[in-house]
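A protein chain is absent from this complex, but the other protein chains hold their places.
Going in written order, the chains are labelled A, B and C, and every chain counts its residues from 1.
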Amino acid sequence: MESLLGPDHNHPEAVHRLTPVLRIETLVDGVFAIAMTILVLDLVVPQVADPAELVPRLVGMWPRFAIYAVSFVLLGAYWIAHHSQYRFIERADRIMLLLNIVFLMLVALLPFAASLMGEYPDRQVSAVFYGVLVGLIGVVGGLHWWYVTRDRRFIVPDVDLEFVTIVRRRIALTPVLALLAIGLSFVSTYASLAVYILLPSSYLLPNRLDRYFDQAPDGWPSFTANVL
Amino acid sequence: MESLLGPDHNHPEAVHRLTPVLRIETLVDGVFAIAMTILVLDLVVPQVADPAELVPRLVGMWPRFAIYAVSFVLLGAYWIAHHSQYRFIERADRIMLLLNIVFLMLVALLPFAASLMGEYPDRQVSAVFYGVLVGLIGVVGGLHWWYVTRDRRFIVPDVDLEFVTIVRRRIALTPVLALLAIGLSFVSTYASLAVYILLPSSYLLPNRLDRYFDQAPDGWPSFTANVL
Amino acid sequence: MESLLGPDHNHPEAVHRLTPVLRIETLVDGVFAIAMTILVLDLVVPQVADPAELVPRLVGMWPRFAIYAVSFVLLGAYWIAHHSQYRFIERADRIMLLLNIVFLMLVALLPFAASLMGEYPDRQVSAVFYGVLVGLIGVVGGLHWWYVTRDRRFIVPDVDLEFVTIVRRRIALTPVLALLAIGLSFVSTYASLAVYILLPSSYLLPNRLDRYFDQAPDGWPSFTANVL
Partner (left out) sequence: MESLLGPDHNHPEAVHRLTPVLRIETLVDGVFAIAMTILVLDLVVPQVADPAELVPRLVGMWPRFAIYAVSFVLLGAYWIAHHSQYRFIERADRIMLLLNIVFLMLVALLPFAASLMGEYPDRQVSAVFYGVLVGLIGVVGGLHWWYVTRDRRFIVPDVDLEFVTIVRRRIALTPVLALLAIGLSFVSTYASLAVYILLPSSYLLPNRLDRYFDQAPDGWPSFTANVL
């Protein structure tokens, strides 16, 4: 009886080692799905006395719709990045659990940052708060990748050193882009927003990692390139 | 050791290839379950000064209850359709991930569209917004099916060409019905609502695909007919 | 490679047959977990001008806390009942999917019924609405059990006829108790509430089905007795 959920009498240690990794992924999936979906709670139907005002009021909500879309795609990109890391991870320890909980605590805060930006789209504090949060999520995600790959302690044995290095450099990009957006907020909050739109595309469009994977063995499809 | 969650030492590439598909389904399940359940948050208990007003106020909420039921069943039908696609998919790439995130972004917006229609059931903008959203979900779902079946790149080898074609035509039905509902909103928003009630029944009632599956091999029960 | 998530080359039909059942359970888990957890959103921290009022105001919220607890445990019991059914089910069809979506639509409505009862604990309409909803959830759950066991079409072959019959009778209990609670609401809404407290205990306490399972083969632990 080979089961993930009970003792595997042939390879007990394998099952025990894998279980926490599965559980982390389940919690991560839950928090991401909820954080993404409750973004919609910030879109509140306007109360109008005169029905003719309804359409203009809805149109006037465009910054909220824009923030909704940007935040949803951004969380989606971070979710992909997180799972891509876990494709190479086969064990977890206490520090990783703590890093994951802090990571999720920041992820679950994004609906507040989105709400702030939707309510005050032209206040600099909104763009800065959003940028700091997005940057911190990137930093914690990067710390996680650095921790699991250090001395190759938690990753599957066949991960290549060049891959680890490319991903490390790539992870540094998110906080840099977040800093750029924060800098641009001194000029215009809408310029910051433009950077937040571009940020997930760096995960979702073909890139240098794809070329790397094209030469990689069969079991590494281009998907795996989406590491944070 | 045969496990979905760790390296299978006999077939490592098989596991790596399957993992992203599983993760997509988990996120999709989460977003659908949340979007469906938070529809209830739009049903707010009325505040009445005179207790005798409570029952009439609840009865007066009937359009909200109707929208709740229609939206819940509609999301349920789309959820079935999405999973039916994934029964034939064995790999994922970056484009598919992007399509899924956009799909979920539209799905998670349905509670707002439902709230708008519940608040303003007789304003045309409500019926149009709802129709555009429902239609777009269908279009993105259709793009996804077209993309995964093109050159049979992401689907299991034994999927039959006739099946792919029937499903493609079938998917075109949702945007057409949504356009019909939008057109009917010029006459009456309640006529549009009637179309939205009928729309999921096209997925849930026996249909041409069932007849196809009746002749299909054993492993394809009639359930698989519910492809978007 | 034996996997639930991809084609099993030895037993392809087995995998295809099982997948929809797994997906139904995932959606059900999600909707139940969310419906249970958002019950807390009805507990709103009171706004007081004089800090000395805070404790009396919190104490005065006791009906809301009571409804919270009753509804949480009731949903928990229904969740157990639903999964117990699925322990014997190996296939799904279109009708079952529809029944499940209607079942979940009613389940997700319970937070509204709980909110109504918390806001107006002594209005009969609250107790009646709650009772009708709880009864309907039982009726749809019963229809589902009747449908899957009819001609033993969807259940595993080794389920015993006596078991099916005991469960069928047992399921009839929930709507009967709900009717009793509705009747008692003509006397007092708190008498109805008492019935709603007792209702889940009929699933959670040892009962006739346990005695049945004590004589059953090894693989049927007493847990399975919790069929709706």
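To be clear about the criterion, a residue touches a chain if its C-beta (ideal position, glycine included) is under 8 Å from a C-beta of that chain, and two chains touch if they have at least 3 such contacts.
Keep in mind the model is a prediction, meaning the values are calculated, not measured.
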Residue among C:54, C:172 or C:194 touching the omitted chain: C:54
Those residues of subunit A which, in the complete complex, touch the missing chain: 1-7, 12-17, 19-20, 23, 26-27, 29-31, 33-35, 38, 41, 91-94, 97-98, 101-102, 104-105, 108-109, 111-112, 115-116, 119-120, 123, 125, 129
Absent-chain interface as seen on subunit C, which is shown: 2, 4, 8, 10-11, 14, 17-18, 21-22, 25-26, 29-30, 32-34, 36-41, 43-45, 47, 51, 54-55, 58, 68-69, 72-73, 76-77, 79-80, 83, 87, 90, 156, 158, 204-206, 210, 217-226
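Everything that follows uses one rule, which is that only the chains that are shown with their structure count from here on.
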Inter-copy rotation, subunit B to subunit C, in degrees (Cα atoms; steps of 5): 90
Most central chain, judged by mean C-alpha position against the global CA mean: B
Length of the line joining the C-alpha centres of subunit A and subunit C, rounded to whole Å: 34
Between subunit A and subunit B, centroid-to-centroid distance (C-alpha), Å: 24
Shared interface positions of subunit C, touching two or more other chains: none
